[in-house]
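Of the protein chains in this complex, one is absent; all others appear in place.
When the chains are written out, they are named A, B and C in that same order, and each has its own residue count from 1.
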Amino acid sequence: MDHAHPYIPNSVPEVRAAMLVSVGAVDVEEFYADIPADLRLHRPLLLPEPMRSEAELVRHVGGLLDRNVDGLSFLGGGCYPHHVPAVCDEVNGRAEFLTAYAGEPYEDHGRFQALWEYQSLMGELLELDVVNVPTYDGYQAAATSIRMAGRVTGRSKVLLGGPVSPDKLSKITDYLRGAMTFTDALDEDTACVFLEYPNHHGVIDVEAPTLVAAAHAAGALAVVSCNPMALGVLASPASFGADIVCGDIQPLGMHMQYGGGQAGFIATRDDERLVMEFPSRLFGLVPTVVDGEYGFGDVAYDRTSFGVREEGKEWVGTAAALWGITAGVYLSLMGPTGMREIGSTIMARTAYAMRLLGAIPGVTLPNADDPHFCEFVVEFVRPVGEILDALRDRGIFAGLPLDGHRALVCVTEVHTQADIELLAASVREVLA
Amino acid sequence: MDHAHPYIPNSVPEVRAAMLVSVGAVDVEEFYADIPADLRLHRPLLLPEPMRSEAELVRHVGGLLDRNVDGLSFLGGGCYPHHVPAVCDEVNGRAEFLTAYAGEPYEDHGRFQALWEYQSLMGELLELDVVNVPTYDGYQAAATSIRMAGRVTGRSKVLLGGPVSPDKLSKITDYLRGAMTFTDALDEDTACVFLEYPNHHGVIDVEAPTLVAAAHAAGALAVVSCNPMALGVLASPASFGADIVCGDIQPLGMHMQYGGGQAGFIATRDDERLVMEFPSRLFGLVPTVVDGEYGFGDVAYDRTSFGVREEGKEWVGTAAALWGITAGVYLSLMGPTGMREIGSTIMARTAYAMRLLGAIPGVTLPNADDPHFCEFVVEFVRPVGEILDALRDRGIFAGLPLDGHRALVCVTEVHTQADIELLAASVREVLA
Amino acid sequence: WDEPLVFELTQPGERGILPPLAEPQVTALVGDPAAALPDGIRRATPPALPEISQNRVLRHYLRLSQETLGADLNVDVGQGTCTMKYSPKVNDVLIRRIAELHPARDPATVQGVLAIIHGLQGMLAEVSGMDAVTVQPGAGSAAIWTNVAMIRAYHASRGEADQRDEIITTIFSHPSNAACAATAGYKVVTLYPDADGYPDIDALKAAVSERTAALLITNPEDTGIFNPRIAEFVDIVHSVGGLASYDQANANGILGITRAREAGFDLCHFNLHKTFSTPHACGGPAAGACGVTAELAPFLPGPLVTFDGVRYDLTDPGPLSIGKVRPYQGVAGNIVRAYSWIMALGAEGLREVAEIAVLNNNYLLTEMLKIRGVSAPYADGRRRIEQVRYSWEQLHADTGVHSEDLGLRAADFGVHYWTSHHPYVVAEPATLEPTESYSRTDLDEYIGVMREVAREAYESPDTVRTAPHNSTVHRNREDTLDDPGTWAVTWRAYRRKIADAR
Partner (left out) sequence: WDEPLVFELTQPGERGILPPLAEPQVTALVGDPAAALPDGIRRATPPALPEISQNRVLRHYLRLSQETLGADLNVDVGQGTCTMKYSPKVNDVLIRRIAELHPARDPATVQGVLAIIHGLQGMLAEVSGMDAVTVQPGAGSAAIWTNVAMIRAYHASRGEADQRDEIITTIFSHPSNAACAATAGYKVVTLYPDADGYPDIDALKAAVSERTAALLITNPEDTGIFNPRIAEFVDIVHSVGGLASYDQANANGILGITRAREAGFDLCHFNLHKTFSTPHACGGPAAGACGVTAELAPFLPGPLVTFDGVRYDLTDPGPLSIGKVRPYQGVAGNIVRAYSWIMALGAEGLREVAEIAVLNNNYLLTEMLKIRGVSAPYADGRRRIEQVRYSWEQLHADTGVHSEDLGLRAADFGVHYWTSHHPYVVAEPATLEPTESYSRTDLDEYIGVMREVAREAYESPDTVRTAPHNSTVHRNREDTLDDPGTWAVTWRAYRRKIADAR
C-alpha cells in the first residue's frame, strides 16, 4: 500500500522497510518461505472495492441496512422483544469489557467478578447453586443439558415433555447423534425428561411438577428449559425438583440483534456428580493470600477441554460471556420486585391479547384456558401465510407461522394496550 | 412516594424514616423551616403525568422524535454536516469524561491532559501558542475576541471586514453594548477589524492578508473568525498576522445535534498583554515535584471571574469542555494529511456543486469566481422560499434562505458526487 | 498508566482515519481548487499535528478517561454548588436521535425536537412560576448574562439605561453574577452575610437607589442557608425601580417547595446540568434556562419556540428582544435530557428529589460535625437546604493542614472535594452537596473518608500535606503557571520556551 491504513500502524512504508532491515529480511516473502509455490495464491483476492474512508463505510453499510423495514412486531418464539435498560448497554459497551478476553483473575479481576456475580444472580433466580459461564445459546444449553443427564445416569434415552420448537429440536437431534436417542416411554433407559417451561406455545404447563416427579420415579433426571424472564412470577423449576435447568438469557437485557443476542445457561444443584459434567467454565469465589479478600478462579478446570482436550466434557470455547455480564446487570437493576412486576405485566398483557384476539370471528385459541407467558398460539380460519402477509402490508409483524393455519403471537412489556388493540383491530380487518 | 424511585436511593420509605430519626427530625418540613409560608407552593406542581418506566420513557421521547423528518441536507451556515469518527463518540461517551466536572489536576489528570492537548493541537492548526479551554460557541468566541481587542487597544470601535451572519451579528451587538460600537472607518478609534475566513458566504477572501495589514497600520488588531476545518488547506490567519483568531470547533468531530455541538475557540500569540485578557480558563503544562513528570494546571487563574469575581475579564463558567476534548481526538485522528485531504475534498466538491448549479437556467452564482470553502450563495430567478419548499417536498433540504432570491448551499466531504448531482437535477426540475 | 502526551505518540506516516477523496469525475471537472489557492492563502506548511494510528489514539484517550474521576465512578458529593446528581444513561441514548439534525432546518421538518423544547419551557415555567422561559443559553453563566442583558434592555426601554448603572449581588452567589454585571458595564455592589449567614438586609437598604438596575441573588446561598426574608429583598429593590433576578443554581432542594414567582422575582435562571441532571461533561456543554415575568418577556432572546395548538414554530421575539445569546435554540442534547429527566419523575418525583436532597444534606451535616476540626459556619444549629459550606479552620489551626490538602488526600480514597470558593469568606472551605442521588451507605462511605483524612491530619499531617499518593501525578510546582516566561498553554509554547530552551 502506498499509504498507511488506520488499522495497520506499521503499514507506513518507511516503517515497514525499517523493520525489515531490523529483522534482517529483504522482503516479507522471506517469512513465507515455508509456503510452497503451489499452495500460494498467485493473484489478488477478488473482493469488492473497499471503502476508503470511515464516512463512506458508514454510508455503505447504513445504506444496506436502510433496506430493512420497520413495523410493530409480535414475534417471539425464542428471541423476545423486551426493553433493554440503557445501563445494560452502557456496561457491555465499555471498551474494557467489550475487548477483554482471556486475562488472569488479577488484571481482569473485574471481568471475573462480573461473571461470577452473573452466575450468582442467576442462581438466586433459579434457586440453584451452580450456574455456568454462558454457553452459545439456549439450543446448545438444552443439548448439553441432555447429554449431561445421559452421562450422569449412564442412560441414553430422552423423553420430550411437551412441544419444542422445530429448530431447537433440530439442533438437539444433531447434538445427540450417536450418543442418545429420543423415546416415547419413561423407563429404565430414560436418562431424562426434557420439558420447556413455559413451552414453545407459551403455555405454562401446570403439570410440570408431576412430570418431574414421574421422571424421578423412573430414575431419570428432569431437564427443564425455562424462560428466565418468567421466574419473578413462576416457581423455579428447581423448586419442584428439576435437576438441570437451562435456557436462554436473551430476554434479560440483550437486544434481539437479528439473533445475535442469544446466550445459554445451564444450572444444577451443587452436587459433584452434576458439576463435574459441565463442559463450561464455572467461576468460583476463592480466598486470596490476603485475609478477607475475595478472588475468583476456575472451578474444577480439569473437567474442561481447555484443560484436558478430548478427555474433557464435550468442549468449551469462546461463547457469550459478555451477555452473561449484561444479564447480571439486568438482574441487578430489576431486583426481586422488578422481576415480579415485569412477569405480572407480561402475563396480564398476554392475557389481554388473547381475550381480544379470541373474540374475533375466524380466530380460535387452541389453549385458551391455560395460563400463558409472553406468547400464545392463534388459529385462523384462513391460511396463516395469507393473514400474516396482509398484516405485514399494514406494518404489523403479527406472529411466527407455525403451520397451516396457526401462528405464534408474542406480547411482552413493550407492547402497550394500544399496540394490542391495534393488532386486534388489524386482524379483525384482515379477516373481515 | 410509596416506592423508591430508581434515581433516588433514599426514597425507600423505611430508609427515609430512619434517616429522619438519625438527624433528629420529625419530618422533612423541619428542613424548610426557614421558608415562610407565603413563599411556599401550597399545591403540587402542574406537570405532565410522568412515565413510570424507562421503557415508556423511551417510547414517549422516541415517539416525539419520530416527528422529525429526514432528508438529504445541504444546510450549513455555521453548523456543518461532517462525518464524526466513531472514536470521537467513543471518547466523549466515556462515563468518566461525560460526568467529570471540577476535579483537581490529580484525580482528574486525564481530563486536564486531554484539554491541554486540545489546546495544543488547535495551536498547531492555528499556528498560535495560546488557545483557551472552549467557550460556549463561535458567537461568544467572536464577541469576546472583539472585547479583548478593545481592552488591549483601549479603543472602542470595531470594523467588519465582510459579510457576517445576522444571528452572529445580533449576538455580538448585544455583547458589545455599552462597551464598543461598530464603525465603517479604520482610524485611531478602531480597536480591531473583524473578518470571517471563509466568510458567511463561503468565500475565501484572498484580500484577508491585506486587510490585516491595514488594521495593523492603523494601530488596530485583526480579529479573524475562521472555520478550523479549512486550515489543512488555507493559510492560518496567524500566518498573515491575525492577532486574535476565533471560531467554532463544531466541524471537528461534533454532531450537529440541532445546535448542541457548537463550541468556541479563541487563540492568540503568547503575548502577556493578550493572554491576560482571556476570560476563559487556560490550562498549562507544569512540572511537578517529581522530576520529569508533566502536570497540568490553570495559567494566570487570577484573570478569571472564578478567581476574582467582577475584577476578572468578563466571566467564565461551565461552557463546552467535552467538545474540546472531542476536537482534540478529531485532530489526533486526522493528523496533517487528513486535514489537508478533507480540505481538498470539500473544496473540490463545493466547486463541483457550484459548476453544476451554476449551469442551470434560472440560477446564478454571485461570487462564482472566488474560491469557496464548504458553502456558496445561489441566486434563483424565483423567490427562494418557493424553491426551497419545492425541494423539501422532494426530500432535499437544499440550503439556508438568505433573502429574497438567495440561498446558502453547503457541501462537505459527506456529500458524494451522486448527492450533488441529485441536488442539481432536482433544482433543474423545480426551476423547469 | 504512564501515558505520554499525544504529540509524543507521533510516527510520521501513520493515519488515524482517512477522509473521503473527491471522485475522479469531480476532479476531472474542477481540478484541485485547494492547490489552486494563491500564495499567502494556501497553507504552506502542514500543521504539526501528530500522526497516529487509530488504535493508539483510542488507547490514549481511553487511558486518559480512566485517569479522570467522573461522577459516575465515585460518591461525588464534594463538588458542592455543582449539584452532581445521577445523569440517567437512558437520556444519553435518547439524544442520539438528534445527532444529525441541522439546527436551521425548516420547523416543519423538526416538529419532534421543537415539541420537546417547548415542553421543557413549559415545565420550567411551572417549576419557577414564571410566565415565559427560554432554554437558549449555553449554560448557567450564559443564562445569568442573558438575564443581565434583559435587565439592561428593560431599563433602556424605559429611558433609564444610563441612570441605572449598579447591580447588587451577594458574596455567596456564583461569581458570574458579579462578573456578568460588570461585563455589561454595571458597577457591582456585593452584600456580605450578617452574623446569621443571611445576606445583610441593612446593607441592601443602604445600597439601593435610583441607580439600582437589579439585584442578582441566589437562595439558598452556597452555604445552604435559605434567606427567609427574600421577598423583602425583592420588595426593597422593586421599591427603587430595580429588578430582581433569582439565580436558581441551588434549586435542587426546593423543587416544588418554593418558586421565583412566590418571592416576587422578575427573572430567574436554572442550570439544566445541575438541577435537571444533564451531565457535567468535564465542564460543558451544559445548558441554561431563563424564566421571566410577562413584563420582561418581550426582552427574551429569539427566536422563541412557540405552539399554536397544531404545530410548533420559531417566532421572532420582536423589537425589544436582546437578540441572540447563542447560535440556534440552545444545547439541544441537554434540553432533551432535561425534558426526559423531568418526564421520568413528574411533580411528585421532583418534590421527592428536593426532599431527599435536603434530607441527605442534613444527614451529612449531622455526621460531618462529629469529625474533629470541622465546622459549619453561620446559622449555628439550624438546618440547611441542599448543601453546606464547611470550614476546616479549626483543623488548620491545630495542624497546619489546609482544606485543599484534605481534599487531595481524600482523592487517594476515591472521593474528592473542591475548594474553588474565592474569596475565602469561609476559611478553609469545603462545600458538600449530596443531592438525592446518593444512598445512606454512600454518604457513610464519604463521611468515613473525611473522618479518616481528618484523623491523619492530626496524627500524620505529612501524609496529608504531600497527597495525592495514588494519583497518576504528584503535586504541581504551581509558580510556573503565573509567570509569562514559563507558562505553557500549548505544546508549541512549551517546546519554544522550555524544552528547546534547555
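Simple rule for what comes next: contacts are C-beta pairs under 8 Å (C-beta built on N, C-alpha and C of every residue); 3 or more make two chains touch, one makes a residue touch a chain.
Owing to the predicted nature of the structure, the values given are computational and were not obtained by experimental measurement.
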Displayed chains contacting the withheld chain: A, B, C
Residue of A:C246, A:V329 or A:V409 touching the missing chain in the full complex: A:V329
Hidden partner chain, touching residue among A:M347, A:I360 or A:V427: A:M347
Touch list for subunit C against the chain that is not drawn: 1, 9, 11, 14, 53-56, 58-59, 62-63, 66, 72-74, 86, 88-89, 414, 437-442
Interface residues of subunit B (partner: the chain not displayed): 3-9, 12-15, 52-56, 85-87, 89-90, 95
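Operating definition for what follows: only the chains that are shown with their structure count from here on.
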Chain whose Cα centroid lies at the greatest distance from that of subunit B: A
Two chains joined by the most C-beta pairs in contact, as defined above: B-C
Whole-Å gap between the CA centroids of subunit A and subunit B: 45
Set of subunit B residues in contact with two or more other chains: 54, 58, 83, 85, 90, 94-95, 333, 413-414, 416
In subunit C, residues with contacts to at least two other chains: 14-21, 54, 58, 62, 88, 90, 92-93
